[in-house]
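A single protein chain has been removed from this complex, and every other one stays in its place.
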Amino acid sequence: MNRMSSMKDVPREDMLIHGHGACPGCGYAATAKNIAKMLGPNTVVYVPASCLVVFGALYPISSWKIPYFFTAFENTGAVTAGIKAALRRRGVDATVVGMAGDGGTFDIGLQALSGAAERNEDVIYVCLDNEAYMNTGIQRSSATPFGAWTTTTPVGQVVKGNRYFKKDIARIVADHNVPYVATLSVAHFTDFVRKVQKAKETKGFRFLHCLTPCIPGWRIEPSKGVSINRLAVDTGMWTLYEVVNGVPKVTYKPKTIVPVTEYLKLQGRFKHMSEEDILTLQGWLCEKWRAHYGEEPGSPPCPVPVHEEVLAHDGDPLYGI
Amino acid sequence: MYEIRFHGRGGQGAVMAAQSLADAAVRSGFHAQAFPYFGAERRGAPVQAYARIDTKKVRTKSQVYNPDLLVIMDESLSELADIAAGLKPDGRVVMNTTKRPEEVDLGKGVDAVCGTVDASALALEVLKMPVVNTSMLGALARVWDVVPLESIVEAIEDRFGEKLGTRAGILNGEAARTAYDSTIIGRTLGRKEYGKLAEWAPAWNEIPIGNSLRSETRDGVAVGPASSSQNLTGRWKWSTPRYDREKCIRCLRCWWSCPDSAVIRLDDDYMRWDMDHCKGCGICADICPVNAIEMVQGAHTW
Partner (left out) sequence: MVVRTITGDAAVAYAAMLARAEVVPGFPITPQTVIIEQITEFINDGIMDADFIPAESEHSVMSVAVGASAGGVRTFTATSSQGLALMYEMLFAAAPSRLPVVMAVANRSLGAASGIWTEHNDSQPVRESGWLQVYVEDNQEALDMTIQAFRIAEDHRVMLPIMVCLDGFILSHVVEGVDIPEQSLVDSFLPKFVPVNVLDPKDPFMINPVTPPEFATEMRYQQDRAVEGSKLVIAEVDEQYAAVTGRRYGGLFEEYRMEDAEIALVGAGTWTGIAREAVDQLRAEGKKAGLIKLRFMRPFPGEELKRATAGLKGLGVFDRSAAFNGYGPVFTETRNALYGSSVPITDHVAGIGGRDITVDVVREMYDIVERNASGEKVRECTWHGLRGEQR
């Protein structure tokens, strides 16, 4: 097998080809494209309801070169398990991958995801996380960050934006004791390649959680659809780590924490945030930083959290990371 | 009853325009309705929206096939397809273009009163962003006087004001007024012939069962797996990357980061751009560490 360790090794051939209908600058498409490329032609893809189901194929035209299947929203874990069982019985040794969004993973698909993870189904589950229900027009999911505007967390006179903190789905999946869990960012090229490669060569349930910027949903410039992920990692909004057979490891640590305002100011979805809310989010991030990296993030920017009691993050040191 | 069809691209605000027109008509004492083509199109993809205006209640709910008025918010759409199809013999056209009405060509058989306006430039000037819907409504009022400009501006101020803030409402009203003043009225006479697009419109018993397809060609149309090359999504672009091979360090970042696989990695790891599918998002220029890629306004094919 051609083992890929950097972008150079990634094949030229696409499995999700051009001509799809994603918005210009779609980080979701960039991520899906590269994962599909790396998994290669010997792959079957299942896509539940999501942006990808709409922009990737519309009868009779498809951007998928590999076998493609869609049925519903909440069943990626189950359908992929069924496909894999069938292929195994037919002696077809192919990779089965499900590519779901954050809604289809964190929320409505959590039960089927948990079932597949617990049974250690031999599939790759990719969560393309654009932090809201973008396909239906930007509604909040349990992946939406604190403070963000969505159409169901509108900026009102009294309540402004999302009042809840993002769920740590990768950790929840890791707690199922599956062979491989990793968090990815399409802007962290080598780390991305290494993790998809690892997932590809591992047997059993593999979970790849990818942060995928959304141009209209995040209200960002189309040109930032990939690079904004760097700031997500540098501010602690996203942590790059993996859990191999239960052993967690940070795979990339920024030298120093960047104030979250640097990330927020690029995005229309955060522009209404009050100083108090920003402070709350910053406090949450600093706790997360301590938990994930096992070190003090330093001050500034870290404040003393003003609303310690509302922090969803409990400061658990994530298995000692 | 008057029927109006808007042609735009996802993100240009065609639906908002149709709704504002209906709103303005209601303010002027008409009955009206407005609705989009109910698709799942993304930003940049061709979209349609419709409005109907009548002195009595509008009862039909069908799409508009024979418009009295055609509003073309993006000139490039007329290159793709015969968007003036079905225009009534005495129908009128409003178009966002730098051309004069006489230079507009919407295909053989189209002989109509036409108003042209450079709404893109105007929107950039007034609104500081290329959202042309309100400018087009101003131009519409100039071409077609059934709904007066004042009602249109009122509707815009209210609807946009409510959604985007009072100032945005006023600015958008301003854009409509400015466009009204700068619209050129003339006549368009269509000359070109649109090629017949290949179409697969199978009878029920010609469709493979199970909503499933292999990669194949049916009636000249590629269908099934890997058939989307025919979607020329490069037509969506409003800016174009220019690549300086001399500066390129072959880091592959642009190739990796392009959501549309429009950056082609050559054998020597230099790049070539597939302009048929580049949507002009600018990710390649943004991610390039050595400024070997620059985004240039407008759609180019170098």
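By written order: A and B. Residues from 1 in each chain.
Note that in this section a contact is a pair of C-beta atoms (placed from the backbone, for glycine too) under 8 Å apart; a residue touches a chain by one contact, two chains touch by 3 or more.
Predicted model only: the values in this text are computed from it and were never measured.
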Inquiry  = Among A:Phe69, A:Phe205, A:Tyr241 or A:Trp289, exactly one should touch the missing chain; which is it?
reply    = A:Phe69
Task = Kindly state which of the options B:Pro101, B:Gly224, B:Pro259 or B:Gly282 is in contact with the chain not pictured.
result = B:Gly224
Inquiry  = Residue by residue, what part of chain B touches the chain that was omitted?
reply    = 39-40, 201-205, 207-215, 224-225
Query = In the whole complex, what residues of chain A lie against the chain that is missing from view?
reply = 41-44, 46, 53-54, 57-60, 62, 64-72, 74-75, 77-90, 92, 94, 111-112, 114-115, 118-119
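Just so it is clear, only the chains that are shown with their structure count from here on.
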Note = The distance between the C-alpha centres of chain A and chain B, rounded to whole Å, is 32
Remark   = Note: in the complex, chain A contacts chain B through residues 7-8, 10, 12, 14, 16-30, 33-34, 51, 54-55, 57-68, 135, 186-187, 189, 215-216, 221-227
Query = Residues of chain B touching chain A in their complex?
reply = 10-11, 40-45, 200, 211, 213, 218, 221-233, 236-237, 251-253, 255-262, 265, 269, 274, 276-277, 279-283, 285-287, 295
